[in-house]
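Data block below; observations after.
Yeah, one chain of the complex is gone here, protein chain that is, but the others are all in their spots.
Chain nomenclature is as follows: A and B, assigned in order of appearance, with residue numbering initiated at 1 for each chain independently.
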């Protein structure tokens, strides 16, 4: 991949990081680590832009970096105005990098630079580094030798070395050696005085500044040396020993003339302790290993998506083949094969999990976009809104995450536009003038649940009902519960805004959100209390391609029910009504649950057995039942798409290949739920009470 | 050879490093070998780690010290400051 492409990819990441930091800083202007992140982002872009010849970008970002440097030094304090300016600057850098340049853009650059300089007058001394032309910047491959000798009062002053060392080691590959500054004596050792020195060899693509930054909170009296390693000199054992102060040059030279290994000689002669020599040898090994690498190691590797897709396909195929082998072993009862098959199963499962985790990304990577949206939109609408996020670490399949973006944006826009009220309205209602939107992601029994909730005005049931009647979606006589009314917003073509505001977008309704989520095999539900707020919950399977399924049989046909929708299973005696109706109502522990007799719905020809198994599933926070002949068991199910020929057949999510090579169809629980809602027999059936 | 086993406190930090040093040295004055049980040790800072390192490297023969029961969490903490090679009893 050429240098420019690498630059573009990394620039995007840095710009995202910068934006996120700015949004955090707006709430906490003195957050040092965010200031740092922002500064580093600008600094890195400035340097790398210079290296790929984007001089104007380098020139512009230099001014942004200058402002940040002053913030870092405490000369300037950030406020709303300056953050807005910085966000504008960030947007401009993005344009400069990704769009074709124009005179207009140059003009904007100058305008922004003027505004930046107004806040950060450059009469303050600009550090010499800032004036160095890009090509000489301290960037690029880095092998560093860092020696740290904390002040002896570090402990009693409340400083601990672990955070600093942890941060440094996180920058790249490293080898750390700890030693005594002065060899302690057993009796006179004072445990409260810090007597340790650290030598860290670091292989990382960072600038000297980044390393310096790790020591930001540490007292000035720590002795810190950061040197770039030049390999030609430093893999000589003697040099290393000198560095750790174990020996001085003269003594080494005296010994060096003999043939045997320096290390042995030194320790034999008692000039250096064996331990010290060991440590030095370790460092030597590290340096030699690093030298062998042609490129410095990265903590992460970029992989083209299609390779990952191929890998996942192969893993899926492997799962299927394993089922087949497992089947053979089961049928033929060969012990040796059985054992091997089990082992294969274990490995396959682990391979599956690991491969799938490669495609998982934390949802937090999208949160930045939402923060920006809430900030900009709330300003535009003149409302005070704050976004709280939880569960940024929650991981989702990459594809699912990508397709989740638009629906979430739409939900947030709705919340801002229709949900949160203006400050005065809120105050009149006894609420705080600032509204809150919570974006939360958690795991819930094999699925990911993402909730967007606000403390706004909630859904206005009467407005919705009126609109629905007007649109002919429901009739005035229908007796709908509040919950049912709220769900009407998912009906196609529904929009209660008096005019379709630009903010919420034209013609995009909650029905599109619902369809998008269901296309991801997820579900979306709504819960709202008028006057208090609204919560929209999206539940998604963690991966698209392999799910845990419940294999069931009706007649001679096999079907799979996604296990994450299954609540429980009940056994019932076959009744007359089951034979003739496709839906019926049962009374389970006091709840009335609609059940679908899949046999009737699917026109299964074989005779019905005496007993039926009814599986209670959950769709859209409602329960309903599916009746089958037999529950075969749990199976890892690889989802295969049904041919495009079947795209109009409802009730099916896809197909899977069973261990015996036959195809089983995977049921689409959402579809089936929808179909049983429309069924007439709901009202007419007397409820049956099976043993629950 | 007389051995004494001492359980290291739950937190080994600048707060109790001095006390721990005195306790352990006192034990060593009465016994030949000190075994430090680190299984209860949940929190350790650089000061505490320095103390352990001291007992590992600076005790004069014939007195000896050994360690055991280091938790994974504590091991990680020691690794951060380069003390991952603290020898443990087999």
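Going forward, a residue touches a chain if its C-beta (ideal position, glycine included) is under 8 Å from a C-beta of that chain, and two chains touch if they have at least 3 such contacts.
Note that in this section contacts and distances are computed from a predicted model.
*Asks:* Mind telling me which option in "ABC transporter permease", "Chemotaxis protein CheW", "Response regulatory domain-containing protein" or "histidine kinase" is what UniProt lists for the chain we can't see?
*Replies:* Its UniProt record gives the name "Chemotaxis protein CheW".
*Asks:* If the full complex is used, which shown chains touch the chain that is missing here?
*Replies:* Its contacts among the visible chains are A.
*Asks:* Among A:312, A:510 or A:664, which one is in touch with the chain left out?
*Replies:* Residue touching the absent chain, from the options given: A:664.
*Asks:* Given that one chain is not shown, which residue among A:186, A:305, A:427 or A:649 touches it?
*Replies:* That would be A:649, which touches the missing chain.
*Asks:* Contact with the hidden chain only, please: which subunit A residues?
*Replies:* Touch set of subunit A with respect to the missing chain: 317, 320, 557-558, 601-604, 640-652, 655, 657, 661-665.
The rule is short, and it goes like this: only the chains that are shown with their structure count from here on.
*Asks:* At what distance in angstrom does the C-alpha mean of subunit B lie from that of subunit A?
*Replies:* That gives a centre separation of 40 Å.
*Asks:* Within their complex, state which residues of subunit A touch subunit B.
*Replies:* Within the complex, subunit A contacts subunit B at residues 154-156, 160-162, 165-166, 169, 176-178, 180, 183-186, 189, 191-192, 194-196, 198, 275.
*Asks:* Residues of subunit B touching subunit A in their complex?
*Replies:* 14, 17-18, 20-21, 25, 45-47, 50-51, 53-54, 57-60, 77, 80-83
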